[in-house]
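Taking it in order: structure first as C-alpha cells, then the write-up.
Shown here: the complex without one of its protein chains, the others still in place.
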Amino acid sequence: MKPFDYVRPATVSDAVAAAAQSGAVYLAAGTNLLDLMKGGVSRPDRLVDVTHLDGLDGIERLADGSLRIGALVSNADLAHDADFARSYPAVAEALLSGASAQLRNAATVGGNLLQRTRCAYFYDTASRCNKREAGSGCDARGGENRTHAVLGWSDSCIATHPSDFCVPLVALDAIVEIEGRGGRREIALDELHRLPGDTPERESVLEPGDLIVAVRLPPAAREFAPHARYLKVRERTSYAFAVVSAAAALRIENGKIAEARLALGGVAAKPWRARAAEDVLKGVAPTADAFQEAAWRALTDAKPSGDNAFKIELARRIVVRALTLAAAGTPARLSALPASPFASTSGAIHA
Amino acid sequence: MNHSISLTVNGARRDFVLDDPRVTLLDLLRERLHLTGTKKGCDRGQCGACTILVDGKRINSCLALAISHDGADILTIEGVARGDQLHPVQAAFIAHDGFQCGFCTPGQVMSAIGMMREGQAGNDPERIRECMSGNLCRCGAYAGIVDAVLDAQGRMDESDQRRSA
C-alpha cells in the first residue's frame, strides 16, 4: 500500500475541499477501498476520512413522505431498521443478500453506491484495463469473461457493477444528494453511474471533491411495498456476487398492474433500469405471459461480450421470476436466505 | 507523520502513537500489540478469520484502518473468556467439535458472539448458516459450528430468563 496523507476533516465542506485535489479519495468504512489499495489497484495520495463527520448517519422520514438515508448509515443498520424493511422490502432484501454480515456491519450506504467492479482484469494489475488505466486496453475481452456484462458494454470495457443494494434503489427512483465544490445538488441514482463507452475510467458523474451525503427514496417508493422483491442468482448460497439479479416492484390496483418497476444487477456497468419492460406491464394483468413479454423487452438490446450468452437467458428468467414473486406479494417475514432461489426449501418432496 | 490514537482493547484503554496510517486494525492487533489470537487468512475481507467486535459489532479487521477507528471499543478473542471461565460460545464450540485446525476459530467465535448480539439468527439453523457465511472453514466444521451456536444461544436465553425471573 502506497503511503498516503490521512486527513480527518471536521465538516463536510472541509472534506470537500480536502478531497478536491488530485490523488485524494474519500475513506468511509474502507471495505472496498482498502481491498483495492492492498491489491495495488488504487494508489491514492490522500485519504479523506469522512467517518467522523456528524449528521451523515441518520435515517429520517421527511414531511413529504420521502426517506432520507445518510451516506454513513451502515448496510446492516439500514436493512435491520424495521420501518425501512417494511416500507422498502426489496431494498432490505438486496442489502442482506450482499457480502457477509461483517462487511454489511462496516460498509456504508454511500460506499456501496461507489463500489468498484469485481472484474478480475480490473483487479489484476498485470492485465490491461481501460478502467484502471485509461487507454491501456481490455484483457477481459477474449479472456475469462463468463460473468461479464451483456448490456451497455463497449469494446473498451465489459465490466459489471457489483452492487445488490443499487438494483432496487434504481428501480424505486432513488435520488442521490451530493455535496461538491459548488454546493449541494441532487441527481437520480440512475444518472450516477456511467456506461463505459470510450471512457470506462469515468465510472460516475461525480466531480473531484464530490461527496455523496445521502440517498433519498421519493414518496412513491413506499407504494410498492406490498409487491416488491429482489432475487439473486449466485454460485454459492451466500457470500457471492450476483451472476444476475433483479428487483421487481409492482403497484397492483383492481387486479391490474398500475405501475411496474424493474431493474437488473450483474448485467451492466450500472444497475440496469428496464423501463421498456416497465412500460409493457403498465395497465395489464400480472400474468405469466405479460412477465415473459417484459423479460424479452428488458433484454432486447442484450448481447454477449464473451462466453456469457447464458446470462441473457438467465436474466430473462430471473425477470420473470422476480415479477412473479412480486405479484404474489411481499412475504410477511424475510426469508432465512435473503434473495435466494432457495428462500423456502423446506417441505415435502413430491415424486 | 505520527498520529496519536486511543483504543479500548478488551476493556483496557490503550494509547498509541501510530507512525504509519496504513496499519489495519488486524495488523495493529497482531504485529504491534501481539494479540495474535485474531487471524489473517486472506487480508481482503473474504474469509472472516480476522473478525473482531468494534463497538459491539462484528467486522473484518483486515479492512479497517486503525487510525480511522480512534476511540473505538474493541473486543478480540483474547477478551472473551473471564479468566478460566469460557464464554458459552467457546464452550459450545468445544462440546460440538466446531473446529478442526482451529485457525478460523477465533473469527468464528467472534462472529457467533456478534451475531447473537445482532439478534438476527435466533434458533433457526438456516438463518445461522446464512449469518455465519462470512466465516470460511476449510476443514469443514460447519455442522459443529451451527450446533455450537444453537446450543450457546439456548444456554444464554436460559440464563437471561433466569436472570429476569
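The letters A and B name the chains in turn, as written, and every chain counts its residues from 1.
The rule we apply is simple: a contact is a pair of C-beta atoms (placed from the backbone, for glycine too) under 8 Å apart; a residue touches a chain by one contact, two chains touch by 3 or more.
By our rule, contacts and distances are computed from a predicted model.
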Among "Xanthine dehydrogenase, molybdenum binding subunit apoprotein", "Sulfate adenylyltransferase subunit 1", "Aminotransferase class I/II-fold pyridoxal phosphate-dependent enzyme" or "Nitrate ABC transporter, permease protein", the UniProt name of the subunit that does not appear here: "Xanthine dehydrogenase, molybdenum binding subunit apoprotein"
Of B:L25, B:I77, B:M116 or B:L150, the residue that touches the missing chain is B:I77
Considering the complete complex, of B:L7, B:I67, B:M116 or B:A141, the missing chain is touched by B:A141
Touching the left-out chain: which of A:V12, A:A240 or A:V284? A:A240
Which subunit A residues touch the hidden chain? 1-3, 40, 118, 120-121, 124-127, 139, 142-144, 146, 233-240, 243, 310, 313-314, 317-318, 320-321, 337, 340-342, 344-345, 347-351
Can you list, in ascending order, the subunit B residues touching the missing chain? 20, 22-23, 27, 30-31, 34-47, 49, 76-78, 80-81, 86, 90-91, 93-95, 97, 99-106, 109, 125-126, 128-130, 132-146
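Here is the rule we go by: only the chains that are shown with their structure count from here on.
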With chain centres taken as the means of their Cα atoms, state the distance from subunit A to subunit B in Å. 29
Looking at the complex, which residues from subunit A come into contact with subunit B? 1, 3-6, 27, 29-31, 34-35, 38-39, 47, 49, 51, 76, 80, 99-103, 105-106, 236-239, 336-338
Which of the residues in subunit B end up touching subunit A in this complex? 1, 3, 20-22, 24, 43-45, 48, 51, 57-60, 62-65, 67-68, 111, 114-115, 118, 120, 124, 126-127, 129-135
